[in-house]
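The complex is shown incomplete by one protein chain, all other protein chains being positioned as in the whole.
Chain IDs A and B follow the sequence of writing; residue 1 opens each chain.
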Amino acid sequence: MALDIVRAESVGHAAALVAGKDGARFLGGGTFLVRAVTAGHGTIRTVVLNDGLGLEGIDAGETVTIGSAATMTDVARTPGLDFLAPVARSIGGPAVRNMATVGGNLFAWSPYGDFAVALLALGATVSRVTPDGETVVDLGAFLAGGPAGVVRSVQFARPAEGAFRYLKVTRKHPHGASVLAIAALLPVVDGRFAGVRVAYGAMARRPIRTGAVEAALEGRAPGPEAVAAAVAVAAEGTAPEDDPQASAWYRREVLPVHLGRLLSGEAR
Amino acid sequence: MEHVREFFAAERGADGKAVGTSLVRSDALGHVTGQTQFYADRSFPGTLHLKMVRSPHDHARILSVDASEAEKMPGVVRILTHRDVPANVYTILRLIQVEPNDEPVLAEDKVRFKGEPIVAVLADTDANARAAAAAVKVGYEVLPAVLDVEEALAPGAPLVNEYHGNNFFTYEGHHCRRVRLGDVEAGFAAADHVVEHRYQSAPIEHAPVETTGCIVVPEANGRLTCYSNTQALFFTLDNAGLILDVPFQKLRLIGGTVGGGFGGKVDVTTEPVAMLGAMLTGRPVKYAYTREEEMQVSSPRAAERIYIRDGVMDDGRIVARKVRIYVDAGAYSRHSPYGTTKAAAHMPGPYTIPNVWIDAHCVYTNRTPSSAMRGFGVTIGDFALEVQMDRLARMLGMDPIAFRMRNAYRDGDMKAHGELTKGAALVETMQAAAQLANWPVSPEDAAASSLKAGA
Partner (left out) sequence: MAKLPLIFTVNGVEQAEFVESDALLVDVLRDKLGLTGTRIGCNQGTCGACTVLLDGAPALSCLTLAARANGASVTTIEGLAEGGTLHALQRAFADGFATQCGFCTSGMLVAARALLDADPDPDREAVVDAISGNICRCTGYEPIINAILSAAAEIRGAKTA
């Protein structure tokens, strides 16, 4: 089963290759793609490498930009991205973290995709290249579907100190696949939540924001009442699935408990 | 913990040297250098890869099998169906007169669990075998399935296997393994409390890191050499000989190096078909379970449902115990009739109870056939028994160790299945454990003994 392994001269060239050939895919770390090549029946015929395209860079400024080829290990050891280190470190053991890329995580399906959950909460946008050119889209819109193209990078505004929280529930400890993951951006302005974003992983096919919880928190003062209001609507809009990690029923049952803990700042 | 030599010293010689010393395992050097040879570490030129076409349904009639497209695909050398199998019966314990012969090696007219093997494809590479297996077309008539042990025994339940005519193994004309001692109903009537609880376990997959598999090599002298990771080389030798209708001395089994067994590699699943493939093609054949096959198709520990009904006196004596056990054998018997017998004999636990009634049912459902796993037949029963003992102790306001001491069996006591207790050590074990855990024990219990004569 011949697999075409192709180097691209530029991201645009890579995008053209991926769009132009049937069964062509852009290779990140290979944690999903190589598995699909091994298990599949020749549906993936071309693999476009991310080598030499300058996609590994990380800029940890006031606007954070992470190249799509940056690995979880790269993120975890970037000074200035300490708030994201727990997310990166939660994704598999050292070997997986050395291979898994930020870009690849955007294409993951439940129960994977924890880094995308964090990015969704951080309000990230995605720079992606298609044969029509380069565009920047909101991550939520990117996840909703449509031609993905080749992802160049993700960007988000650096969150206020302490505003970003993340929790991942697994059965295998440490670093198993998610029963569920919750990421929350909880900025407080003049004693009230302002610009709240809360995202879930493994509560639907792809990472989703929870509008109900965001609406329950927005404008409220942090405290037990806000937590109670959020927890009451925790599962609204979710569509969890059964998988070897957990049943849909279980995910729905424990989600409010874990959301409550995350919002209250309780350790596990 | 120091090794205690006082107990039963008269029954043991004093010249052993190994106990209490630390010996490096004989296979440790091989493991830490990567030199240990598991079956898949051998390679032979011209090896064919076997991929199995399996049922996607829990229960279905096979209406048609069409391998014509698969046969023409690149690298495909041979396709095997039940017609190629000389004696298409998976016999497991037939050699020791424990039947039943209720399972085919390759399915004929029906499939009874998701993953049941139907057609074997042999090709020159793993990828080619997989592609060809995907091209085999099997027509099914899906049938209603039963996936719960009690539902399987209810009137009107779908019949899993026509071989039995009902959904349970028949023990010498009886619908379950039965143990009777005394009169439980009289015991319940005389008891201060009568309590029943239900316990349940799901099938448990061994999930060894090494998946099940073998490589079979036809030798120039007409024998077949089979490198297998089975835990049960003689089971494989004997059963394969019967299935292939060849004299046993034609088969040479090499193995004993198992990358995790735990009882999950005692079923003779890969070797007979791989041997058949080697015989019919004259080439080495490798049949390795994928991780998905290992988790879904290979046998798990049986799921069990257990009801324990106890009659207890206020002073802590259990005077009557009635246990109903339902063992989920899955679609075929394999070792389950034996495991269920063990479960029955293991009841009512290491306790002397004057009135005992045990019914242990070996039930067929449309689930993956179950088999052995550590503590075959008894582990789940122990879970149920000991949780029950704790619950009873709590109900009576008794310390759980004291409650067990009250009921512990001792040498000379009559067991429920008619044997006298001999070599009991539960009392001493609890005393040692209580001491290690700083668990307070009454002076009477601290001085108790398993030996009837003298304290």
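As a working rule, a residue touches a chain if its C-beta (ideal position, glycine included) is under 8 Å from a C-beta of that chain, and two chains touch if they have at least 3 such contacts.
Owing to the predicted nature of the structure, the values given are computational and were not obtained by experimental measurement.
K.L.:
Touching the absent chain in the whole complex: find that residue among B:D41, B:E185, B:D390 or B:E444.
P.N.:
Once the missing chain is taken into account, the touching residue is B:D41.
K.L.:
Where the complex has a chain not shown, which of B:P158, B:G259 or B:G412 is the residue touching it?
P.N.:
B:G259
K.L.:
Based on the whole complex, identify which of A:G30, A:P222 or A:G260 touches the chain you can't see.
P.N.:
A:G30
K.L.:
Among A:G92, A:G140, A:P159 or A:P207, which residue is in contact with the omitted chain in the full complex?
P.N.:
A:G92
K.L.:
Which chain A residues would touch the chain omitted from the figure, given the whole complex?
P.N.:
Against the left-out chain, chain A lists 1-5, 29-31, 34-35, 37-39, 47, 49, 73, 89, 92-96, 98-99, 174-175.
K.L.:
Considering the whole complex, not just the chains shown, which residues of chain B touch the missing one?
P.N.:
22, 24-25, 27-38, 40-41, 43, 206-211, 258-262, 290-291
In the analysis below, only the chains that are shown with their structure count from here on.
K.L.:
Would you kindly tell me how far, in whole Å, the mean C-alpha position of chain B lies from that of chain A?
P.N.:
42
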